[in-house]
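The complex is shown incomplete by one protein chain, all other protein chains being positioned as in the whole.
Chain IDs A and B follow the sequence of writing; residue 1 opens each chain.
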Amino acid sequence: MKPAGSIVFFTVASGAGYGLLVWLGLLAGTGLLRITVGGLLLAQGLALALVTAGLCSSLLHLGHAERAWRALSQWRSSWLSREGVAAVLTYLPVLGAAAAVYAGAYPLAVALGVMGAVCALATVYCTSMIYASLKPIKEWSHPLVPAGYVVLALFSGAALLAPLLALLGGDSGMPALQVLIFGALAAGLKWQYWRSIDTARPLATLESATGLGRIGATKPLDPPHTQSNYLMREMGFRVARKHANKLRALTLWGGLLAPAGLAALSLGAASPMVAALPLVLGLLLAVAGMLLERWLMFAEATHTVTLYYRGN
Amino acid sequence: MPGAEPQIDYSPKLGDEVKTTTCYMCACRCGIKVHLKDGQVRYIEGNPDHPVNKGVLCGKGSAGIMTQYAPARLRAPLLRVGERGAGEFKEISWAEALDIATGWLGKVRAEDPRKLAFFTGRDQSQSLTGFWAAQFGTPNFAAHGGFCSVNMAAGGLYTIGGSFWEFGEPDWELCKYLLMFGVAEDHDSNPIKIGIGKLKARGAKFVSVNPVRTGYSAVADEWVGIRPGTDGLFALALAHELLRTEQVDAEFLARYTNAPWLVVRNPGGADDGLFARDADGKPLAWDRARGAIAAATPDLSAVLAGDYLLADGRKVVPVFQLMAERYLAPEYAPEAVAATCGIPAARIRRIAAEIADVAFNQAITLDRPWVDVYGRHHATMVGRPIAFHAMRGISAHSNGFHSCRALHIVQMLLGAVDTPGSWRYKSPFPRPIPPGPPPAGKGARPNTPLVGNILSFPQGPDDLLVDDAGTPLRIDKAFSWEAPLGLHGMMHTVIANAGADDPYPIDTLFMFMANMAWNSAMNPGEVIRILTEKRENGEYRIPHVIYSDAYFSETVPYADLILPDTTFLERWDAISILDRPIGSSHGPADSIRQPVVQPDRDVRAFQTVLIELGARLGLPAFTKEDGSPRFKDYPDYLANHERAPGVGPLAGFRGPNGDKKGVGEPNPDQLQRYVENGCFWRHELPPEQSYFKHANAAYLKDSKAMGLIPNENQIVMQIWSEPLQKFRLAAQGHGAKQPPEHLRARVERYCDPLPIWYTPLEQQMHDVSGFPLSAITQRPMHMYHSWGSMNAWLRQITGSNKLYLARERGEAQGLVDDDWVWVTSRNGKLKCQVKLMEGVNPDTVWTWNAIGKRAGAWMLTPDSPEATKGFLLNHVISEWLPAQEGFRSANADPVTGQAAWYDLRVAVEKCAADEVPITEPQWATLTPPDNMPPAPDMLRYTVGVKP
Partner (left out) sequence: MTCLPASQPGQKKLGLVIDLDTCVGCQACATNCKEWNTSGMSAPLPDFNAYSAGAEGVWFNRVHSFEAGVGAAGKTVHFPRSCLHCDNAACVTVCPTGASYKRAEDGIVLVDADKCIGCQLCAWSCAYGAREFDEDAGVMKKCTLCVDRIYNENIPEAQRKPACVVTCPTGARHFGDLGDPESDVSKLVAARDGYALMPELDYQPVNRYLPPRAHVVPEQGKPVEDAPTPMDIKSGLLRWMDKVLTR
């Protein structure tokens, strides 16, 4: 599948934003987060900005962005519609929570924060299910895809929250711990996912796609048109195996395990400012890793339609 | 409300007008209905009432809109102002253009009319163009048949009085077994497709003999991946098997062929191999009771074998015996031919057994009484339900004439010619063998028309167009000793011969829709060289080139005067009964085109221009007694021209009331009647005339009455071809007309009165060991006979081509798909990409033909894949056979002059890794004439539906 820049940015930015909202909502509610009111508002604002930027970016992918409102209508069947609804709904508790924080109504803020966290998680899950529900793409239609989206959102949210706290002069220990845990978890999950898609049997074959297996092994002779087309540009994109392996390693070590390690390093830091250094570096690596992971998510995905053109 | 399903307009109107006409996206001549909205073409569909296509329409026809509106359409007459090939033209008026053309042509006609060479491409108005050339007085006229079909035409017309090509068809309704040779897609495009659909629906067996398994071969029940150029040998092995196992329809042979005719055996004598004839010149047969007697005796009981002595002492033997002796020889045994054909002997024997089984054990009997030419009543029609069809793969070899005849021999042995379930003649065939008068062309004189048809039928050496020294009279050397049965001319030699002033220089080359500077030439580079070559006096070797076409093809830049033609939807036209009408086995038919859209350019229908030129030149048939034009335009000519009293271009709706068929006075309302009838006319044969037409009294009588044949005589199929024997006798030194010495042996060998098989000439004459692969081409189904790549839809489907080769062979050479290779022949080399496939003869490579375009032509940008990844195999084909003792012959069939572009042998070698991935040879980019607007980047073609 062709990595669409707008979609890669959308899922990375909104994933981090929603992850941040989850942590803010849950940690604030359970009192595990030590942060000033201003800091909390700043973090909430940052999360919403990321989410909004991501959503705006996703509109760039549309042929008719001005009709995007229509996408809220089909939540009964469509994960994309559900994502839209969830995304819009998430604004309500989160803005409410921010208002409550501002107004000092902390119990209400906690309640709304938790609601916001639930909505954010739901949105991320809906996003993941857009991909996971696409049966023709075996790398997406995989149980580890939703888990991956959620874990990576939590990882990137934490990776964002930790340096933010440190830079605000607060205690970044808790989110750093999350970075460590979710970084390692994400690394394990991705490793398992890659291993799984590498060894998975093909969902369909040219023989089943044409029904000609009854005659014998089937190969394409001539394509319908000698030049490319929309389908092949969109679904036919492939990254070379060697290239993909490098990018996977980079994602795994540089984008997930390195931030986790840096987060662990920050735990022993003498001061927030000292902790901030590895955490900021970790954030940058995590962002790069996320972009890479999403790019690979597309580039490694294969669509059954290519069977008709390439035989695989 | 947001969730509701939208309102759908279920019954939109297709337009405000619908007009019928005849498609011209290929040579198939289907009836179409063109839906128009505000004068724009909305939709083209097959006409359900039309006899050719019965409502269906192929991939080409359905893309007609894009040919109609292609940006490559020429816009106005052009006069060359720069050097030839530079593409510098100035737009001129029609008056100016016609003045210039009249000036050039008038001078030629007044001095030496032979110095006009008038050649047309896939022209469907040959009854006009040929007539015009004869009126002009030049013998140098032909269309592109010398490239295309002449082996099939000559092979068939001199053997069974009909032809495969587009003049015969399997009995699609009744045939139980179809054996198809060398047909991927061809003339009769939709009728074959409709027919295959019928065979499939009935479960009849379909065997395709073809080196490549695509198109029709793909749906065949059995694919025989024969080695190119060996079909004739395969057919003769089938004949061997049928004779050996005595599975031969002897009654059919005795009644309908010359199998019982007696041939004189007098080796060395002037009558050797000629038919023994009675005092009236009628051929004799040996009657079991009465001895030698006219073969046409109604109650003849003929013998087919044995040596006999005539009263005058001449030794004679029936044709059948000569045939059986030849084909029972061990050289035609399946074992002997298997390796050459690439088909195991057991398989050949099985196929022979299968076709014999179908012919003799599964015969069809129709309760359909009929009367034969001898007046005998038959209660039934008994048919051999085995049909043959053949075309390109037989035709385009230098042994194609004999291979085609070999197939007809097998058909005759099976009794499977025009019987229920077999191959059938399409009207106006069968015709007498050979059909007509000899070719006109002798004694060309200034300002004098030639009498007769230029492209006609020699019966022997006296009819050849050669002078006393044996030198050809035609520029292309058709009807000379090099190509005695060059019935369709030899377009492929015109420019090459003119370039060598051989046999004489020409002044004006006048071409119509013939892309001679590209895909219509063997070796286009040489054509371009000659067209741009100048003599020492600075004059071009061919001083004047006039070209008419509707589109900016590769040939336009090489012409001096461009006469832009209309598109097929913009003009009147006729699929004339005098030319190649649309008749079928069900009866005669012809058709017209009518303009359905108005040209938006300053263009004129070529035929109308030709008629005006005829009048300006004062050609007798085109001027009245007072010198004024006889015809206003082409439609006027179609309705009012009479070739013979009562016989005109169109057979339907003749006579003052429009109720006469075939023969009748001109009807001023004739075209209107055609339009009212869907732009075609047909006559459905009554059931008793539907088969055995060659000997069917009622059919022959009616056909003569309609002017389709000259007499009602039985058309006796010719196993032994006497005209060929006459050429051979001349080569053996008999008679006044003698071939030149350098051709004597060739004429003797190849003018064999019985079909023979030989290795294609080019392959005999050079060392092929370095060129292990046969290389052939085919046109994709959606582009067959479909002009150019200016069609925005069709060029998406095929915009570049690769060289296909057998997977095992490619892999043995370390090749994988899309690798770049050099393809080398004795004539040159080209670079292209390969594609490996399973379904191709392992000794054969092939590609889609005429996909490669010269950069800049057809209003395609130079980066188009047609120019960068497409290629023409033509660049490595030679128009000449290897020279022998200072003399070179055309790379053509030695009997018919058919261009032998399937005889090519090549070697394939992988390119070095650092070579530029672009096809070679590349030519300088062509620039379109100034008056052509740039082609749009994007098309959003739509008519009349949405605002």
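Observations
The rule is short, and it goes like this: a contact is a pair of C-beta atoms (placed from the backbone, for glycine too) under 8 Å apart; a residue touches a chain by one contact, two chains touch by 3 or more.
Predicted model only: the values in this text are computed from it and were never measured.
Of the listed residues B:K90, B:K315 or B:R350, the one in contact with the hidden chain in the full complex is B:R350.
For the chain left out of this panel, the touching residue among A:L92, A:A204, A:A249 or A:M273 is A:A204. Note that of B:Y24, B:Y216, B:W481 or B:F771, the residue touching the chain absent from this view is B:Y216.
Residues 1, 61-65, 67-68, 70-74, 76-81, 84, 130, 133-137, 203-204, 206-225, 227-231, 234-235, 303-305, 308-309 are the ones on subunit A that touch the missing chain. Residue-level contact of subunit B with the missing chain is found at 2-6, 8-14, 37, 42-46, 48, 53, 55-63, 65, 71, 185, 189-190, 193-194, 196-198, 200-201, 213-223, 225, 243-244, 246, 250-251, 254-255, 260, 288, 298-306, 320-321, 324-325, 328, 330, 333-335, 344-347, 349-350, 353-354, 374, 376, 781-782, 790, 792-797, 799, 808, 837-839, 859-861, 863-865, 868, 935-946.
Please note the rule applied: only the chains that are shown with their structure count from here on.
Look at where the CA atoms of subunit A average out and do the same for subunit B: the two points lie 65 Å apart.
Across the complex, subunit B is touched by residues 70, 73, 219, 221, 224-227 of subunit A.
Considering their complex, residues 2-3, 214, 796-801, 835, 837-838, 865 of subunit B touch subunit A.
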